[in-house]
Each structure stands twice: as structure tokens, then as C-alpha cells.
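One protein chain is absent from this view; the other protein chains keep their places.
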Amino acid sequence: MQELGKIHQLIIPFFGHDLTFNLEVILMTWIVIFILIAFGILINLKKNILPGPFQVVGELLIKTFSDLAEESLGEELAKRYSPMICALFMFLLISNWLGILPHLEEPTKDLNTTLGLGLMGTFFIAHFEGIRVKGLKNYLKEYTEPFIPMIPLNIIGELANVVSISFRLFGNIMGGSIIILVVSFLVYSIALPPFLNIFFGLFVGTIQAFVFTMLTTVYISLKVR
Amino acid sequence: MDFDLQSWITIAAFAGGGLCMGLGAIGAAIGEGFTASQASTAISRNPSLSGDILKSMLMGQAIAESASIFALVVAMLLLFSNFSADTWLMVYVLISSGLCMGFGAIGAGVGAGFPAGAACKGLAHQPAAGSRLTTNMLIGSAVCQTPAIFALVTAFILLFTDFTGRPVSPTWAAIIGAGLASGLGAIGAGIGSGLAAESGCEGIARQPEAVSPVTNVMLLGQAVTQTTAIYGLLVSFILIFKIVPATEALAPAMALLGAGICMGLGAIGPGIGEGLTARDAVRWIARKEKAIADITRVMLVGQAVSESTGIYALVVALVLIFVV
Partner (left out) sequence: MAIEGADLVKAAGFLGAGLAMGLGAIGPGVGEGMAAAKACEAIGKNPKEAGLLTRTMLVGQAVSESTGIYSLVIALLLLFVV
């Protein structure tokens, strides 16, 4: 039980502040990136009109997510953002599945990962596109609705979206791994943990990856229209 | 009125056992009553099938009862084991595990009554789908028990964790908070999963060919509904296993207790709300199988958004535990 909440950190002093790096999370993120690159190369190795197994999976993913993006974002924006949306889903999927392998951990178990992804999609891209499509004046005007005193609450509402989207993923993955750890400890790792791993790793991990991707798309589309 | 530690522990064990069984009986009674009422309606509509309907009702009630049986187990354990400890924390542990299992059994009991009722009603409409209906009801109501199992796990961990050497002052609040987080948090998820399973049974009765998409989406909806209960379990584990420094001040203790109450209460609403969403989604997938992709997507997005208040509760609970 001692490993609960233990993090390997690299602390570098930087002009009076301590810069903290979570080494394990960085390593695991690199592993995910490596797997994705390898997958990408495998897909492109043998492109054929009769697709091989990797090409089928790749085509399926890209088709599904570009359709989803087009439906909620419209054709023009979808062309720009569907690669990102598809990549986001694949990254989250592999990240959430990574914990099934022994000695590896989900990078999404760290709040920094999910918060970073949440800030990217729900905050920066959504607001950037909102300003770009609607113009700064109309964009700012939305904050005064329904009446001007609501401005601070509207701003908090925007920030709350980022908080909820990142804590949702973090809470699910972290909760799953802590439950697996505690239950394994209680039953001396007999019989139960593999089933829990399948439920939390494969099932909940897939659902949460999809939910995160969908919500990112939806928040962008809400800002645009 | 000066009792020693041992008599306080006995008092707490009796109080905890009473609370556990008393609270734990609420849910199953409501759920089984609902099932019986639906079964009566069904028999009055189709008296020739009364034997099948009765069988299905009893089967459904047996599952709805299991959460209460968990409560009975914990209550018996509290009443008849001889707890002796040299720390005052044992008093709080006994009360908290009783509360945890008692509250935790409410949701699952009420929830498991819904699919059983719907299965009885469906049997009267569509006797041919009997076996499929029963299977779906069994799966659906078994999944409803998961939050109660979470509460059971927390109650057992509380009872069997060694708290000797932990400082009494803030740890007592963490123990009570842990029990409340898991126990209260299980209510919403139990009721919500029951709502999802209800429309699963209803849908299969209406459209027996649609059994596999209906069961799949039902399970998906139930799994998402239970995430808030998982947050409750997470907060309980953190509260139990985090070592807090000893202090005489009241504020740190109240922060830990507040975290537990916050997560427990905060999980109720989203659990029921997500269950309502899953219910309508499953119902309409049974009626219009072609729209399954659209409906499932909207269900997931809608559930995720209605979960956000539960996530705010999680955030506040984590802030209360780790920051202040």
C-alpha cells in the first residue's frame, strides 16, 4: 500500500522557484507517443486498395472522427481540426490502456496531463476559434448575457468547463487504479484484479477517452456558433 | 457517567449495527414493493401467466434484497464480534462502517426494484420474450448492486484497517467522512443504474429482436452512471489511508469530515440524473434501432455534462483534503 501517491520527481531550482518534473509521467507519455508513431508508420507502410489489418483500423478511426467533427463543427472547421480530434482520441485511448501492462502506468493518472489537454482543447482552441469566427466584439458580448452583472459568473463558468473536463478523466483513471491497488492488496492479488483491470482499463478507459474527445469537439462548436 | 473505552466501543458497535440495518432496509423495501405492485398489475392484465410472472417477481426481489443482505452481514458483524482496541478511533470506525453500509444499501435496493418491475410488466405483454427478459433483468439488477458492493468494501476496509498509532484528533473525522462519502455516494448511482435497467427490460419486451443493442447501451449507461460512486470510493480510500498529523484544532478535522460529506451528497444528484438520461436513451434505442449511434453519443455527452457538478464536488473534496 506504500506506493499510494508516491511520485518520482525531478526538482530543478530555477531563479528561486522549484521546477518539478514528474519523471514517470514523462516516460509513460513518451511510450504512448512512441506506440502511436509506430502505429502510424505501420499503417503507411503498405497502402493498398485492399487494406491490410492496420490500414483498416486507421481508416476506421479517421473516418469516424472526421464524420463526428464535421457534424458538430461544420465542414470548414472540421477540415482543420479533425486530425487533432482523431489524434487526441488515439492518445487518450493508448494512455488509458497503458496501465494494463505490468510496470507501466497511465499518463492520464496525473492531473497535469489531463489539465494540459483540457486547456488546449476547451480553453485555447475553443476561445481562439470563437474570436476568429465571430469577431472580438461579438465574442466579448456573449459574456454580458443575460445581463452585465453576470460577467464574473460567466468567466467562472468558462473556467469550470476546463476543470470538469480534466478532473473527469483524471478522477476516473486515478480512481480505477487506486481501487485496483486496494482490492489487490485486500485479496492478496488472487483472481479479482484482472477483471478489475479489464473493467477500469479497457472499458472505462475507452468510454472516458471518447467522452473527453467528444466534449472537446462540442465545446469548440459551442464557441463557434 | 464515566465509561471506559471498552464500554464505548460496545456502545458504538450496537449503535452502528442498528443504524446499518435500519438504513439498509429502506431501499430494498421500496424496491421490492415497486416490483410487487408492477407484478400485480401484470397479473391482472394477463392472469394466465401468473406463474411465470410470480417467478420473475421473486427472482427480481431476491436480487433487490442482496444490498440489504450486505447490510445485515455488516450489522451482524458489528453486533456479534468482540471488538477490542486500545484506541478511541475504534468507536468512530464502528459507527462509520455502519453508516456507510446502511446508506450504501438504499440506492441499490430501490434501483434493483425498477428492472424487476419492468420485467414482470413486460412478461405480461410479450410472454415469448420471457427468457431474454429474465436474462436482461438479472444483468441489469446485478449491475445496480455495484455501488452497494463499493459501500461494503469501504465498510470492511474501515473495520479491518489497523488504526493504532494514528492520532485521534483529526483521524476520527476522516473515518466518519470516509464512511459517508462511500455510503451517500452509492445512493444516486444505485437508483440511476436501476432506471437504466428498467427501460432496458421495457425495451426488450416491446422489441424482442433489439436485445443485444439494448443490453449493450444499458450496460454502457449504467457504467457511466456509476462514475460518481467511484469518486465517492476514491475519496473514502484517500481519507482512510492518508496519514494526517496530530492536532488539537477543530478546523483540520472539519475539513476532512466536510470532504466526505461533500463528495457523498454531491454524488447523489448526478447519479440520478445520469440514470434518467440512460433510461430515455435505452428506451428510444429499443424503439428506433437505426438511430443508435446518434442516441448513444448524445447520451454520453449529456451524462458527461450532468456529471460535472459531481466533479466540482470531487474538486472541493480534494481541496479540503490536500490544500487547506
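As written, the chains take the letters A and B, and residue 1 is the first residue of each chain.
In this section, a contact is a pair of C-beta atoms (placed from the backbone, for glycine too) under 8 Å apart; a residue touches a chain by one contact, two chains touch by 3 or more.
Treat the numbers as computed from the prediction; the structure is a model and nothing was measured.
Every visible chain touched by the undisplayed chain in the complete complex is listed here: A, B. The chain not shown here is touched by just one of B:12, B:63 or B:276, and that residue is B:276. The set of chain A residues touching the chain not shown comprises 71-72, 153, 156-157, 160, 218, 221-222, 225. Counting the whole complex, the residues of chain B in touch with the unshown chain are 169, 188, 192, 248-251, 253-255, 257-277, 279-281, 283-285, 287-288, 290-291, 294-295, 297-299, 301-303, 305-310, 312-313, 315-317, 319-320, 323-324.
One rule holds for everything that comes next: only the chains that are shown with their structure count from here on.
Within the complex formed with chain B, the chain A residues making contact are 1, 4, 68, 160-161, 163-164, 167-168, 171-172, 174-176, 178-179, 182-183, 186, 203-204, 207, 210-211, 214-215, 218.
On chain B, the positions that touch chain A within their shared complex are 153, 156-157, 220, 223-224, 227, 230-231, 233-234, 237-238, 241, 297, 300-301, 304-305, 307-308, 311-312, 314-315.
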